[in-house]
Every structure is written in structure tokens, then in C-alpha cells.
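Excluded from the complex is one protein chain; the other protein chains are retained at their positions.
As written, the chain order gives the labels A, B, C, D and E, with residue 1 at the start of each chain.
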Amino acid sequence: MLRGQSRKKDQVRPVKITRNYTKYAEGSVLIEVGDTKVLCNASIEEKVPPFLKGKSEGWITAEYNMLPRSTQTRKVRDISKLKIDGRTMEIQRLIGRALRTVVDLKALGEKTIWIDCDVIQADGGTRTTAITGSFIALVDAVNKLHKENPFKIYPIRNFVTAISVGIVDDEILLDLCYEEDSKAMVDMNIVMTDEGEYIEVQGTGEQKSFSRNTLNELLDLAEKGIKQMIHMQKESLKMDSLWIGTGGVID
Amino acid sequence: MLRGQSRKKDQVRPVKITRNYTKYAEGSVLIEVGDTKVLCNASIEEKVPPFLKGKSEGWITAEYNMLPRSTQTRKVRDISKLKIDGRTMEIQRLIGRALRTVVDLKALGEKTIWIDCDVIQADGGTRTTAITGSFIALVDAVNKLHKENPFKIYPIRNFVTAISVGIVDDEILLDLCYEEDSKAMVDMNIVMTDEGEYIEVQGTGEQKSFSRNTLNELLDLAEKGIKQMIHMQKESLKMDSLWIGTGGVID
Amino acid sequence: MLRGQSRKKDQVRPVKITRNYTKYAEGSVLIEVGDTKVLCNASIEEKVPPFLKGKSEGWITAEYNMLPRSTQTRKVRDISKLKIDGRTMEIQRLIGRALRTVVDLKALGEKTIWIDCDVIQADGGTRTTAITGSFIALVDAVNKLHKENPFKIYPIRNFVTAISVGIVDDEILLDLCYEEDSKAMVDMNIVMTDEGEYIEVQGTGEQKSFSRNTLNELLDLAEKGIKQMIHMQKESLKMDSLWIGTGGVID
Amino acid sequence: MLRGQSRKKDQVRPVKITRNYTKYAEGSVLIEVGDTKVLCNASIEEKVPPFLKGKSEGWITAEYNMLPRSTQTRKVRDISKLKIDGRTMEIQRLIGRALRTVVDLKALGEKTIWIDCDVIQADGGTRTTAITGSFIALVDAVNKLHKENPFKIYPIRNFVTAISVGIVDDEILLDLCYEEDSKAMVDMNIVMTDEGEYIEVQGTGEQKSFSRNTLNELLDLAEKGIKQMIHMQKESLKMDSLWIGTGGVID
Amino acid sequence: MLRGQSRKKDQVRPVKITRNYTKYAEGSVLIEVGDTKVLCNASIEEKVPPFLKGKSEGWITAEYNMLPRSTQTRKVRDISKLKIDGRTMEIQRLIGRALRTVVDLKALGEKTIWIDCDVIQADGGTRTTAITGSFIALVDAVNKLHKENPFKIYPIRNFVTAISVGIVDDEILLDLCYEEDSKAMVDMNIVMTDEGEYIEVQGTGEQKSFSRNTLNELLDLAEKGIKQMIHMQKESLKMDSLWIGTGGVID
Partner (left out) sequence: MLRGQSRKKDQVRPVKITRNYTKYAEGSVLIEVGDTKVLCNASIEEKVPPFLKGKSEGWITAEYNMLPRSTQTRKVRDISKLKIDGRTMEIQRLIGRALRTVVDLKALGEKTIWIDCDVIQADGGTRTTAITGSFIALVDAVNKLHKENPFKIYPIRNFVTAISVGIVDDEILLDLCYEEDSKAMVDMNIVMTDEGEYIEVQGTGEQKSFSRNTLNELLDLAEKGIKQMIHMQKESLKMDSLWIGTGGVID
């Protein structure tokens, strides 16, 4: 059996969330899921990208980057190749979309929140870990704004978190570490709200195709993982998540 | 009702596949799905990327590009910005993965097949159209190799095709055109084999999250579309698809 | 004898011009000269480059690109090398200059017309073909503006077209195909108006120098080709070329 | 008085060195000097740059990068501008030179050691902090090589460390924090060995020139700081620094 | 009358050629034509570009660059824009072609000669000046090779030089300075051998088209200028041009 005694197939790795990890960012979270460590910083900028100018609407955008030695062999920096690789692009677009879907951008107003996810150590699941951690950093940044100048409608509507599932040696596993991931026949990332609704479903037959039944089993397992991660987020935020999911109207 | 009389919710747009569209490429297909037109060229190169050197294995890689005026307003060329945009990167990675999954790369041998998808006119569904057309170009290129020097094991194991589904004005629609796509709350692309197995499932709540039930309805509808597209591919290839799905062993 | 029976030394290849080839561009022409196929799209933008701001003058600029498999062996995309090659630059500058010379930019007003020439298949003479096709696309785009809001002075003053001539195996040939071009000792491109005046004369001794007499013979032959191409343009545009060459004043 | 009670003019900020901070790098140090935090990873690569091929000599090279929100306002990533800024270039060249000077590259043999300094939080002195931390990471990486396959001559000859001094409001201060640094009239960085010899002296009159006397006072103060930093390095490495400074011959 | 008394319409500006201008280049020429000053260095490299490997043939390639303040207003460096502009590309391709046409590349053998033309001061005609000066630098570099190790066939077959002509205020002028060039309706550059044969003919109707008669007048005038420039080259090279045009066989 693959994972040995140490972890069950439907069990996520130990999660550790450190808020206020750095002192300058409006939201700063170091999230560790097993040996995967991602620093998620949220920065507020008092302007919006050109396509939103004058629309009284905000924006959330994400950048993702792996430090050169976050991986087993050293990864050359993007700037040395003058190119961002495609995987990085995909991931940062995914993080941005996931967060925007749970935020009322009108309520946020003409601001951009930049989410920087820098991977310190990569042991599988960096994109899902980045989403889970960035959400906390986003809440902290939004609350900072809220304290200075309360929103009429609190802009965060839902918790959002993410988890991976996959098929490794014909077993369906939750929250794959790097070794498992590199052997996976099918690999899936799910982004979900605390109400159990999907924001993103991405499943790939890396080496072989998979049936509808298998898809359903993967979705069932992912849901278990999402619940565990949402729980961790709530534990970490405690009272600071008070306004989320209140329907948004504050009085 | 959204589509008027002209097309049912579960109906794909008219498909036209022109093989041998250009004279130099080993496989060359102009595929039209409604007003979306993509030129898919397959080129054979007698070497493999560095990471495969000496492994007696082949590779398939794809590049996707929109011509500047394939879109409603002119799109600046990548080279003018010195950057490939993230969407393009995502799509070309998707096309490459989809084709590789149905090909036995060992059987292909030390060759690279380059798939170039250049969008002549974009009216929604360019990525799924590109996959559907590229598969035909790939078959033509592989058959050309096969005629010159027959493979021991024919490298293409399955048909692969793709289709989009989405939720527009609370209706679940198959094969979205641009206007529908730009209003979609949920957008999903499915890549599937002729045996009804998934290669890729990508669903995004562009503006709102969606339930498991909705996901299931989307998957059901996509399957209908996939069947129509597989049928079109078979019609186009006719006897030239003889070797696909024979289990691969040729005698 | 080089060309066999199929084509005389002073004969251009068969020309096919398809207008309105794509649906979004204000002018869209697929031009085929022999096996050379170029898609020429004209796009109108309601602003001018910085150096023309506030001068009540318009601008016409061209971009030229070969699709990766328009050529016998696959050509790497510019964006993969982060560089536009010099030949491409030369050609797009030539196309822009040629069109601007026959247009009254003051009469056009503060607009930019972007000409995109994308080579679908390259069998020699892509730059001259691009000029000939782009002119038609330009006329269609200008007429579209004219229908919406008539110009006081119609901005197109002349037809412009282009052709190549060259010396191959000591024979002077008109409209070289790729095979001829690659063996040419001298290669010349002529851009001319329908009044028989030169806009551009570019002759290169690729492998050896040439005398004034040879230059004169090349110029004589080019003139023949230009007449044939102007004829094709007039056939294609018919009544839509009504305004060209009227002296420009419309009443 | 500028620093208040909290720190004397000739006192360095509290230093914390965490070895083995990440699990993949051959040497991995998180160094904190006051609120400045730099992750220094050393990676071993079994080849040398082209200019050293076949010379039986090794190489040490450094890259330095600030995370986007290591600073008070968010810093755009290099890759977004397609350029490394000059300051970053200067610093990474300085770190590489400093480490190479204390290493016997012949003794190291045909290997490259990559030093990656990623600034997590920047509160002044990031370049000197990076040198001090990188040295520890280098020792750990070299010792790892030494354990697997003992060097005949241990390649590290000396400790190397660095500190800043400067003139702020007419006072000469040791180890400037960001606020002090941004007001400094003169700014100096000193790189020194444990034997009190200079490797690098860089003094800049940011806003005004300075006399030879002032230079001497700055050099005196820097020496005090260097001693404190060398002490911290020795405390951190303890027995693992056993071979350094033994004259290099091991028996 | 445009040029005043100082220069006749068919007169070139004063030419000054300084050989051995810098000490490292195998050929180094500072050429001044009026106020236009171009430094032309020829460098020998003992290898050829990839497309010539193993063909026992040499190559000549040119790079052209304007120093930032060679022009009236400061020109931003290419590296600051990460792009070579199209004009520069055209010119450096032209210089390379011109020189290659008079050289027997087989006789040269597997070497590349790099021609670097850096414009110190630009007052019109920089491209023709660069060709004229580069030819001298090329001869010096080839002679240097010849002295060390005599060629069986001396590789330079002809002198090559270049001049501009143009129509300014309806007058046909030779060798345009910047002020004249910026007002020219028609602009032409001619590259010619000492035997009066064309290597390149480039005429552009910058603002209006021109007739065959005008073309002939321009060509006549250019020939006069070419003769003056060839004379200057011969004066400068004197005995060092001994082998050029001897038919190439040396005994």
C-alpha cells in the first residue's frame, strides 16, 4: 500500500497557517501543507487595470513563482530565460479566477489586490495550497481596508479553498505529495466554496483516459478534502472571518 | 429563448473539415465549426526535445495562435509585446496533452510532431475546435510516416475530440459561440476519446460557483456533443482511420 | 528551358482574389498567386501613432508574418525567439510604404489602418502578393468608412500593385515561384501604380552583379507583370474602385 | 539621537540563523538581521560554465532577488519588465565575488555552486545579510560533498562576512536599517574575512563627498561589526566549521 | 538653388578615410563623408554560422548601429527597447549582401568576417558610407589573413561602393545630406562595383511615385558618384588593393 501507515487515502497532510508572516504586506500568510510551503502576500494598490478604469469596480490578480531551489533540482529563474513558463501562467490565472469568483468586485471599489504566491518548498499541491493560503491573505487585506474605512457591502462572499486528488497505482488518493503526483495516471484539482459549490474543476488524464465513474469517485474524495481545508481556514481566521457569508450587507 | 429557432441547445454548429489544406505540412486541416475557423498543421521533425534524448520515444507538442484580426477587435501580436499571453499558453499545453494521451509515444519512435493551430476566425470554441482538427492533421501525418516506413505498432490508440458546454442565462448550452461564451456564468471544456473516456475536464465558474448537479448536467450534455464531433472526424477520415483502435498491433 | 510548357517567361501565375474572406476585418482578402496564399486583413483604429497626434492626418502600417508551416520546413515562430527576423521587418516596412504613397493621409483623417498580411502558403513572391492583396483590403476598408461617413476627398489616389522579376539560369523571368527564386542570380521587386509610375524599385544581385542593360530588361518585363496584376485588381474590385483616380474630389 | 535607547551606534541588529531551512538545497539558510530576512540556498551542479570547461576548476555564482512584497511598496517582478535592474545585478555579482575569494576553486573541482539569495523581507542591509547567510549555506553544501567524497584540500579557506556602515544626520552608524539607510549621506559596505582582511570595500557619497578621515572612521566601525557577524557565523556552524582555516590540507 | 554655391548637384561631399583607426580589429576604418562619420571594424572569427558548417565556405555578416547622440535628438538604445528597429535591420542586411557579392566565399574558407558599422555622427547617407568604409576594412582584414597564410585564390573580386541620389524640390541631387534627405520626394541608394555593375538598386517614392525617365536620370547621376567614391577607395588602399580584380588566381 502506497502511503504506508502514516496517512490514509482520504486524509490531507498536516496544515499550518502563519498569518502576518511579513510586515509590509496588507495580508501575509505562510501556509504549509505537509512539506509544501508557500508564502502568500496580498498587496493593495489604489488603482485598477486599464480595462476597468472608470467602472467603479475592483480587481484581484495573482502571480505565482517557484523559488529556484524550492524543487528537487534547481529551477532556472524566469528572468534568465526571459519567459514565464506555461505551467506558471496557468497557475497564476487559476488563483486569480478562484479568488475573484468569491469577491464582489463592485463592493471592493476601484482597487487592485495583488496576490503574490512564492513557493519556498514544493512537495506537491503548490497550486491548491496557494489558493488556500491566498484566501486568508486576501481576508486580512480586506479587513485592513474595512477597519480603516468600512465597506457598505463587505466584499467577500464565501470561503474558497482547493485540493488535489488523483489516481496513483490504481488507488484514488487525496492531497498528493510530489512523489505520488509524479506517478499519477489521472490528476485533478478542485476549487470549492464553503457552501460545497464548484469554482473550478480541472481533471487531466496525464497518461490515460478515465471513465465517468472514476470522475465521480474523484469528485467525492475531493469534497472530503475541501471540508478539511475549509475547517483549517476557519480555525486560522476565527473572528476575523465574521463578515464572510453574512450576505454581504453590514449594518 | 437564447438561440432562437436556428439551433437546439444540444446541437453543435455545422462542421466542415478540409484535409490537405496547405501543401507542405505532413498533415494540414482547415476546420470550421460555425464561424470559427482554425488551420491545424502537423509537421514531423526527426528529433526529440532534450529531456527525451536517447529514450526511443517520440513527442507531440502544440502551438496555438490567433491571427490579429481573427477577433472582433484587432489583437496585438505576441511578438509586439515580447510575451505570449497566459490564455494562449494554457490552450497550447491543453492541445499537446490531449493528443499525447491517445498516442503511444514509444511506438512513434524518436520524432517530434509539431501541431500548429492558427486561428483564422474566432467565434467561440477555438480551443476545442483546434483539438478536433489537430487530431485529423495528426492522423494524416502519422499515416504519411506509416506509408513510407510502416510502424510495428500503429501509434494512435483512440480518436480524441473536444467540445464546450456552458450556462448562459440559466440555460445549459452545447458548443457556445462567442456571444454566448461572453455571457456564460459557467464554462466547461471536455476532451474525450471515442470510447467515452475523459482526457480532460475543465470547468470554471466564471462569475459564480455551481453545484454537483449542475456539473452532472453539463457532463451529460458534453457527451452528446462529443459523439457528434467524433462522427464528423470519422466521416472526414473514412478509410484513413482504419488503423486507429485496432489495439495497435499490425500484422 | 526552365518553366516548361506550362508558363511563359513573361506570364504571371494564376491569380485568385477572395474578398470578405473573414467576417470581422473591415477589409479581408485571401489572395492566391500560384501556390502562394496570403491573407490580407485591413483593420481601422480610431487613433494615430504618437508622432501624428494632433496633425489631422491618418496612418497606414503593415505587419507581415509567415505561418510556421507556410514553408517547406517548419519555421520557428518569432515569439519563440523573441525576435522578428530582418526579412520580415523589411517586408512589412515595404508594404506600409507602398500603400501610404497612394493614399492622401490628410484626407483619411485621424485614423490608423492596420494591414495584417499572414502567409498561409509560401511559394515565392509573398511580399509582392501581399502588396497586391492588401491594396484590395485597403479599398474595402476605406469604402466601409466612406459609406458610413463620406470623405470630402476620397483618400485613395491610385491603384498600387507589385511583382517580382529575376534572372534564373541566364533567363529573365516574370513572377518567380520559390524554386526559381532560390536559384536566381538577380532578384527584383517592383511596386508600381496604375499610371505606370514607380513607388519602389528593389533589385539585388544575390550572387553576382548586373549591368545597366540587364536592369533595363528587368524593368521592361516587370512592367508587363504589373499591368496583368492591375487588371486582376480591377476585375476583383469592379464598381468598388469607382472613386480611385477621380482626382479625389467628390461631389 | 537617532536610534533611541534601543541600539547603540556601534551595535549590529539581533541576528538569527536557521540552517537546513528547506529540504532540497544542499545548503539552506534563513538569516534574519533585525527585520531583514533572506533565504540563502546553495545548490551543487556537476558542471562548470563554458569558460571553465576542462580546467579542473570549480565556480561559485550567485543570484539575488527581492520577493515582490519584501519591500514597503510592492516591487514589480523582473520577468514582468523583462529586465533585471542594475542594483540586483550589482548585488549578485558582489555576493559571487565575495564567496569565490575565500574558496580554493581548484580544490573544489569541476562543480558549480549556485547561491540563491531571495529576500523575504527587506529592512536595510540585504546585500550584506545575503553574504553572511550565503557563507553558511556554502559551508553546509561543501561539507555535504566532503562527507560523500572527502576533498584532498578542503576548499574553504576563510570565513567571510559583510556589514554596512553609514553617515546619518552626521552620525556614523553601524548596520543601517532601511529608515537610516534612506537618509544616509554616505553609505558603505564592507566584506571581510575572519582574519580581518578586506575582500570588498564599497563606499558611496550618496549626497555628498567625504574626507579621508571620515573614511577611516567608517572603516574602524565596520571592523567592529564584522567581528560581531563572524562570531554569529561561528556560533551557528560550531563543529561544522572545523576545516575552515586549517590551511586547507586534510590528513 | 538648394545647395548654394558650396556644392554642385553632381558632387559628393568631401571624403576622409582613416585606416587602422582602432588597434584590435583586423580591419578598422573611420570614414567621414561630409559630416557623416562611421566607424567600420572588420573582425575575423575562425568559425562559420550553423547553416554553413562543413561546406568549406566562409561568411560575411554586418551589424549597424547608431550611437545615441549621432543624431540631432538623442536616439534610445536598442537594448532599452529590447528591439532592433526595422531600419537598422534593413541596413545591416544590405551591408552584408553588398560585401558578400564581391567576395569568393569558397576562396575565403571556413571563416566569418564580422563587419561592425557604428555611426558616430549621422548627417545623411550613413548606409552608403558604411558600405564604402566597410569595404576598406574588409580588404585590410583579408590582407592580414593573406600575409599570415596566403590564399590560393584571393577572395575579393571587385571593389564595391555605394552612394545615394534623390529628388529634392524637383532637383536631382547626388549624395544627400540629412537636411536634403528629409525633404526628398524620391530617395535612392545604389551599390555598385568598380566595373560599373549593380549589386543593389533601391529606389523609394517616399511621398510620390516617379517615372521611368526620372529613374534613368537618377541612375545616371548615381553612376557619377560611384566613380568618385571608387576613386577615393583606390586612393586610400593604394598598393594594398593590388590583388583585387586580378581574376583572383595568385601565383
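The rule we apply is simple: a contact is a pair of C-beta atoms (placed from the backbone, for glycine too) under 8 Å apart; a residue touches a chain by one contact, two chains touch by 3 or more.
Because the structure is predicted, anything quoted here is derived from the model rather than measured.
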In the full complex, the chain left out is in contact with D, E
Among listed residues D:E200, D:E217 or D:D240, the absent chain is touched only by D:E200
Given that one chain is not shown, which residue among E:E45, E:E195, E:D220 or E:E235 touches it?
E:E45
Note that chain E touches the chain not displayed via residues 22-25, 28, 35, 37, 39, 41, 43, 45, 63, 65, 67-72, 74, 77-79, 82, 84, 114, 116, 118, 120-121
For chain D, which residues reach the chain that was dropped from this view?
82-84, 86-87, 89-90, 92-93, 97, 101-102, 158, 188, 192-193, 195-212, 215, 219
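Just so we're on the same page, only the chains that are shown with their structure count from here on.
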Looking at C-alpha means, what's the farthest chain from chain D?
C
Relative to chain A, which chain has the most distant C-alpha mean position?
E
Distance from the CA centroid of chain A to that of chain E, rounded to the nearest Å?
60
Which whole number of Å gives the spacing of the CA centres of chain A and chain B?
29
Give the residues of chain B that touch two or more other chains, as numbers and ranges in rising order.
82-84
So which chains actually touch one another? I want all the pairs, not just one.
A-B, A-D, B-C, C-E
